[in-house]
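Every protein chain but one is kept in place in this view of the complex.
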Amino acid sequence: MQMDLWELCKQMLRSRIFEEAVIQLWEDGFIFGEMHVGIGEEAIAAGVVAQLRDGDAMALDHRPTPSLLMRGIDPVLLLREFLGCPDGLCCGIGGHMHLFSQEHLAASSGIVGASGPTAVGFALAAQHLRPGTVAVAFFGDGAINQGMLMEALNLAAIWKLPVLFVCKDNEWAITTLSQSVTAGNIVDRVRAFGIRVAEVNGSDVEAVWKAANEAIDRARKGEGPSFLQAHCCRPEGHLLGDPMVQMAHHPISEMKKTTVPLLKSITKREGGSLAERARSMGMVASLIGKTAKDRFWKQDDPLELVRNKLKFDHARLKLMEEEANREIQQVVQAALMTDELGTGGRQ
Amino acid sequence: MQMDLWELCKQMLRSRIFEEAVIQLWEDGFIFGEMHVGIGEEAIAAGVVAQLRDGDAMALDHRPTPSLLMRGIDPVLLLREFLGCPDGLCCGIGGHMHLFSQEHLAASSGIVGASGPTAVGFALAAQHLRPGTVAVAFFGDGAINQGMLMEALNLAAIWKLPVLFVCKDNEWAITTLSQSVTAGNIVDRVRAFGIRVAEVNGSDVEAVWKAANEAIDRARKGEGPSFLQAHCCRPEGHLLGDPMVQMAHHPISEMKKTTVPLLKSITKREGGSLAERARSMGMVASLIGKTAKDRFWKQDDPLELVRNKLKFDHARLKLMEEEANREIQQVVQAALMTDELGTGGRQ
Amino acid sequence: MRNMGFSDAIEDALAHAMAHDDKIIVLGEDVHMLRSNLFVRFGKERVRATPISEGAFVGLAVGAAMAGLRPVVEVMFADFLGVAMDALLNHAAKTNRFSGGRWNVPLVVRVACGGGYGDGGQHEQSLWGWLAHIPGLTVVVPSTPADAGGLMLSAIQCDDPVIYMEHKLLSNFWFDLMGTGRRETVQFDVPAQGAYGSVPQVWHPVPIGRAIIRRDGEDLSIVSVGVGVHRAMEAAVALEDHRISAGVLDLRTVSPLDRETVCSFISKTGRMLVVDEDYRDFGLSGELAASALEAGIPVRYGRVCTSDTIPYCRDLEDDMLPSTHTIVSTALELMEE
Partner (left out) sequence: MRNMGFSDAIEDALAHAMAHDDKIIVLGEDVHMLRSNLFVRFGKERVRATPISEGAFVGLAVGAAMAGLRPVVEVMFADFLGVAMDALLNHAAKTNRFSGGRWNVPLVVRVACGGGYGDGGQHEQSLWGWLAHIPGLTVVVPSTPADAGGLMLSAIQCDDPVIYMEHKLLSNFWFDLMGTGRRETVQFDVPAQGAYGSVPQVWHPVPIGRAIIRRDGEDLSIVSVGVGVHRAMEAAVALEDHRISAGVLDLRTVSPLDRETVCSFISKTGRMLVVDEDYRDFGLSGELAASALEAGIPVRYGRVCTSDTIPYCRDLEDDMLPSTHTIVSTALELMEE
């Protein structure tokens, strides 16, 4: 298979624009629940999903939108589902964290780590029923300490299952720096299961594509599981409305909300010594500070990176962006303009 | 601390003789449920338990007898519990798989892997309330694939908890060769969590003692968790009445019971090809064969080993054995000779 | 008609199904030996021994079922479902709903359950009422070899997840291994009618969700499931001496509950006695009470269940689990009221 950087860029664009529309709809009150967008993970999704064919399967986490969109699911169905419409992808019942498409063998779950067991199950079925097909599990860095995921790594290894584990490592699990709660490091841990690991810059779609291509190729040939450790940055934070992100963007007004009660806590009678309290306060402040830094693009907006690679044909790039914009605009209109706008309409 | 080989030998003798009495009582129908004895694990229990002091804690698995006995729990209370008496260690309610002594901070569980979380909990309490004390988790090789145990390794490492994980590796989990379902190997897997691992001959109490001593010393000093991989042999198999052991000991009569239906399965119409079936049949047979081999002592009876080391003082050794025999005989008599022999008496 | 042990019936029906559908696979700890007949006949790919990783391998079975296989995944004892609960609660039970009814999970989770042989409180739980609380799970509990085979067939054919529960006092296989350990020095109260009996020449599915009246009665309606059915039958005989005519209904399926049969069965006598080896509170016995009240049937009601953690000691255990003796005494109280 040949890498088609233009196609990858296009998918990433579609995903980004789609999720930006989702953010707007969320802000306008048309979308409910905890909305987790994958802005910043597009290169990982694109590079991996580009490898998939008919009969391949995907197990996704609480941030499934980019992969589903790129896998070819009708974005109108997807958006109608987010809006809670009876004609959405899952009849409005699943919602954006629980998206399923049997046709695409794609399933998501809001339980951290669950994509591991599901994917090895998909891979076992592939081994039995569809030799040559594969399964992919997507999850975040926080999932690596979930027992069922580690168990799933073991199952994949002992049965040489055709599965690719993709860790989208943004270094954070909600407000926790994963490193601070993960002994050793993810790559060594996975290697100890005898699983091949590739570590890549997850903002670089070319790098992801190559690593995923090799891994999935091996899986198709029966050479067993692989693990892709893909580093990325996610400026939108954990969920839409993430207070950490608010603080990063509006440090003064938002910090006050947090620090006033914190300062009160410092002065309450019983508790740690003042020195200890100051230290704890410092930890909170430094975490917020680090978030603030991590919640802005550095050089790692995957879309910027791929655009840079393609800017030699500026005109084509521009055309592509316009097309993607137009498509998503139409998607949003189509999704909003039906009569039965169950939920959104209520607002 | 100095190693006292005589004391270790004594504890191992007591445990062996006690468990042999348990086997007899089980065969006579006085003990119920799945009785798992630790014959073959005495050197591991002795070498580790010898390190423990007041305030130290133990989390045990489904094979807790040797460790509890060596920790100083009254053997009459223990045996009364096995007999299901209201004045047993746990009032007859827990039974031999669910033994608890708050006084000794010792708790067992029949859930494979559960000793991991319990021990790290004990260790966390030690860190808070009893600095310098430690916790030990005992479990078998089969437990290493249980998610909660892997999670517990991670917790111990990130919080530098004063805990020693002891894997009593007899290579088998019931009828499964652990190697066949464990990717990589246990030692590498644990090291990837940044935990110090010592691998020892678990039949050699000296080796166990030394490794445990070093590990627990470190834990007491706040230098964090360690893992002891201790290889052993357990001729009694998984539980009393283990069919695999029966086959090892009475190959002809017992094999028939198994092979007749198996041969029938070979000749049933639908199913795998004849060649495949012969291969599967071969796998079953070879597993049984391997069990048969593994269920006899090789050079690895821990008691023989320690006796050999002490045979320079033959007389003292003999005296010690006689004393241990006498003690356990008295224990059995005391346990059986009360009026209220609730359960046993019913038979 | 043939005669068979309870677990032999399960294996026979399972083998029959596996012979006709390649998509059926068996997964679980030690299945190469525990199900060695199936292993030899169908090979190591279709009868696959797992590590002790219930969380992941039940989750794997859910995924495999979604992707076209029909797994029968064994979790040795119901007690160990705690470790695998997420896969049942949040995945097996919910995929059909979440997908808008479009994606099914044809999965059988086979577990041994129940007590009466001194294995202690972490190894003798029944938990069927607990599992039944989760919408999307079907829970079956056969009490005879014929139902054991027939319900296994139905469970396999069902397109939704079914928890198949095999009581250890009935299942000759587990009983020999865990109960007696093949000793002749111990005895347990094994219901003979349940452990061995006639089964059809050719297996037919026993419909899920259909209770069956095991005995008619005019004065008192005993509703039970699993080993409790046999205890209730014995109690019904004993009650004859007291001139009480007690009927016995075997639910066979806990969820979906056959409310219709339950209601007509209890209406007849106006007295319902529930015999349930699962924990008493917030479970099957309560749901039967609600079924009666919802249907506007003003029954007198009593229940003989397991009220607390099951003790190891055989005497205490017998007191804790529903026994013929307690059923009779509770029945007598209920008749007096």
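Every chain is named by a letter (A, B and C) in the order it is written, and numbering of its residues begins at 1.
By our rule, a residue touches a chain if its C-beta (ideal position, glycine included) is under 8 Å from a C-beta of that chain, and two chains touch if they have at least 3 such contacts.
Because the structure is predicted, anything quoted here is derived from the model rather than measured.
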Residue among A:G116, A:G142 or A:G184 touching the omitted chain: A:G142
Options C:E11, C:D30 or C:D86, residue touching the unrepresented chain: C:D86
Options B:A152, B:A219 or B:V284, residue touching the unrepresented chain: B:A152
Of B:F30, B:F122 or B:F139, the residue in touch with the unshown chain: B:F122
Residue among A:P131, A:G222, A:G241 or A:G289 touching the omitted chain: A:G241
Absent chain, residues of chain B that touch it: 57, 59, 88-94, 98-102, 105, 107, 109-111, 114, 116-122, 124-126, 128-130, 135, 147-149, 151-152, 154-155, 158-159
In chain C, positions touching the absent partner: 55, 79-83, 85-90, 93-94, 97-98, 120-122, 129-130, 132-136, 255, 257, 279, 281-290, 292-294, 296, 298-303, 307-309, 311, 337
Chain A residues touching the omitted chain (full complex): 26-29, 32-35, 81, 84-86, 90, 92-98, 109-113, 142-143, 145-148, 173-176, 178, 180-182, 239-241, 243-244, 246, 258, 261-262, 264-266, 268-272, 276-277, 279-281, 283-284, 287, 342-343, 346-347
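In this section, only the chains that are shown with their structure count from here on.
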Whole-Å gap separating chain B and chain C, where each centre is the average of the chain's CA atoms: 32
Residues within chain B bordering two or more other chains: 145-148, 180-182
Where chain C touches two or more other chains at once, by residue number: 50-51, 53, 55-56
